[in-house]
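Here the complex is missing a single protein chain, while all its other protein chains stay put.
Chains here go by letter, A and B, matching the order in which they are written, and residues are numbered from 1 within each.
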Amino acid sequence: MKRYGYPLLPLLALLLTAGTPALAGAPKPDIPEAIKGEQCVEDTEFMRRNHMALLEHQRDDTVRRGIRSKKHSLKNCFTCHVVKGEDGKAVTASDPRHFCRECHDYAAVTVDCWQCHVSTPEAKDGAL
Amino acid sequence: MSDNKIDHYRRRFLGQTAAIAGGATLAGGLLLNAVAEARPADQAASSANRWGLLIDTSKCASDCDECVKACEMEHGWGRGSTDEQKSRPEQKAQWIRKVTVRDRATGHETSLPMMCQHCAHPPCVDVCPTGASMKRADGIVQVDKHRCIGCRYCMMACPYKARSFIHEDLHDQKTESPRGKGTVESCNLCVNRVDRGEQPACAEACPEKAILFGDLKDPGSEIARRLASEPSTEIRGDLGLDLGVRYQHI
Partner (left out) sequence: MKPTTFREISGDSTGFWALLGLLGLLIAAGLGAAWYMEHNGHWVTGMNNQIVWGMPHVFAVFLIVAASGALNVASMASVFGRTALKPLSRLSGLLAIALLAGGLMVLVLDLGHPDRLIMAMMNLNFMSIFAWNIILYNGFFLIVGIYLWTMMEKRANRHTKTAGLFAFVWRLILTTGTGSIFGWLVARQAYDAAIMAPMFIALSFSFGLAIFMLVLFASYRWAGRPLGDYMIVRMQRLLGLFVIAALFFVVVYHLTNLYAAEHRSVEHFMLDGDNVYSGLFWVGYVLLGSLIPMAIAWFGPFRASLGWATTAAALVVAGGLAMMYVIIIGGQAYPLQLFPGKEVSSSFFDGVVNPYSPTLAETLLGIGGVGIALAIVVVGIRLLKFLPLSLEDARVDPHYKADEA
């Protein structure tokens, strides 16, 4: 026990404490409600698992092959998944309340979409 | 003749004129629709088409840059955006520009718009290490910015200086024209508009209709008919790149 037990203690401690953030009630992402519609273009569970596949592989179909399905377009996502700020305008991805930011900040997964893409719905009068 | 008869003839004349005018308008609309050939959105671009431009420089005024302005507004660069404040003029993007060509010996000047020539054998596509610089099946040459690593080799390779590199963070992009720091971009023949069956912004904006857009592979299209019956040139045709953009009266 003496020879093998002592090195095991830190490992055990680590395993036991690994769950504490959840136990302590660390903030879960506060996923904003969509502003319209009963449900997303696909189920929530499908989206949670596969939205990255849609975004990463679908985009190749769109850019490289010219297949533009309205259902799975980024523009379409933003017709519903909008968070309005105090001024009544949609917040952009630089604001932590943005729909994508809530989960991505929690999961600490950086995405670089917003370097190029607009993260809010197109305003009707052409101004963003 | 009684008034009734005159009214009757008048009404008939007006009615017939209206019918002819309406029919002509409708037919014209159908014809334009056929030219623009809007394919269904979820259908892939096809090599049965080859999009191109025919530019008549004799109609191009040296002090006019409506085509440039239209492109800027459509895609959100230059005057079409509040971005690129930190970049120096030599670093700012330019998708299309007006070029003045002057013959040294005679002094004769021509003005013409210069943009990506959408080569059939694009040097930029050959040199891109990641395949970001690509030619779509229907001939449109563009940068897939998801894959672009910003090495700028395509900019070295392009004989037409069509490509620009984004030198700073951007915030004021247009939804249909994503553009960002560290990637390369160029005229994409308004691929977002073409896929909807519209013309490129420059072609639509030209007040003299100097820029004609169409399907080079469709023998019935206006561009194909004009190219078959009138002389035209390619800029640096000696390079053998088979350009999608042709010029007249240079």
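Keep this in mind: a contact is a pair of C-beta atoms (placed from the backbone, for glycine too) under 8 Å apart; a residue touches a chain by one contact, two chains touch by 3 or more.
Bear in mind that the values here come from a model prediction, so they are computed numbers and not experimental data.
Engineer: Relative to the complete complex, which of the depicted chains are touched by the chain excluded from display?
Structural biologist: B
Engineer: Touch as defined at the start, partner being the missing chain; which of B:Ser81, B:Gln142, B:Thr183 or B:Gln248 qualifies?
Structural biologist: Going through B:Ser81, B:Gln142, B:Thr183 or B:Gln248 one by one, B:Thr183 is the residue touching the chain not shown.
Engineer: Among B:Lys69, B:Lys98 or B:Arg226, which one touches the chain that has been omitted from the display?
Structural biologist: In the full complex, the listed residue that touches the missing chain is B:Lys98.
Engineer: Touching the absent chain in the whole complex: find that residue among B:Met114, B:Leu227 or B:Val245.
Structural biologist: Hidden-chain contact among the options goes to B:Met114.
Engineer: Please identify which residue in B:Leu54, B:Cys158 or B:Ala210 touches the non-displayed chain.
Structural biologist: Within the whole complex, the residue contacting the unshown chain is B:Cys158.
Engineer: Could you pull out which residues of subunit B are in touch with the chain that's been left out?
Structural biologist: Missing-chain contacts on subunit B: residues 86-88, 90-94, 97-104, 114, 123, 125-131, 147-153, 155-161, 163-169, 181-184, 235-236, 239, 250.
By our rule, only the chains that are shown with their structure count from here on.
Engineer: Touching residues of subunit A toward subunit B in the complex: what are they?
Structural biologist: 59-61, 63-70, 75, 115-118, 122, 128
Engineer: Where on subunit B is subunit A touching in the complex?
Structural biologist: So the residues of subunit B in touch with subunit A come to 41-45, 134, 136-138, 142, 144-146, 169-170, 172-176, 178-183, 191, 195.
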